[in-house]
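Missing here: one protein chain of the complex. Every other protein chain is in place.
Moving on, here comes chain A:
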Amino acid sequence: MGTPELKIILEFSAGAELLFGNIKRRELALDGNQKWTIAKLLKWMHANILTERPELFLQGDTVRPGILVLINDTDWELLGELDYELQPRDNVLFISTLHGG
């Protein structure tokens, strides 16, 4: 038996992917022995996959204004924001807000 894994999907939309090596979809296998909140996931993302200017993604412990976080296509605000605990096969989507027209 190997170490248990927590498998989730990360997605980026509307330009947020540019901060993460221009990859729109990633399948992650996190350490399943630990609890993973979104707060912890953000720290992990910062340390491991954020390639461009961090201030365009994070502000303090949370995402910067203008980025929406969706968990399984639902606004994270309805699910506890930073405290939401990730479940197997969750889909976490980061969207930059567009302003152009």
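In this section, contacts are C-beta pairs under 8 Å (C-beta built on N, C-alpha and C of every residue); 3 or more make two chains touch, one makes a residue touch a chain; residues count from 1.
Definition applied: contacts and distances are computed from a predicted model.
UniProt records the chain missing from this view under the protein name "Adenylyltransferase and sulfurtransferase MOCS3 homolog", selected from "[RNA-polymerase]-subunit kinase", "CDC20/Fizzy WD40 domain-containing protein", "Adenylyltransferase and sulfurtransferase MOCS3 homolog" or "Oligosaccharyl transferase subunit OST3/OST6 family". Within the complete assembly, residues 13-15, 24, 53, 55-56, 59, 64-66, 68, 70, 73-75, 77-78, 93, 95-101 of chain A touch the chain that is not shown.
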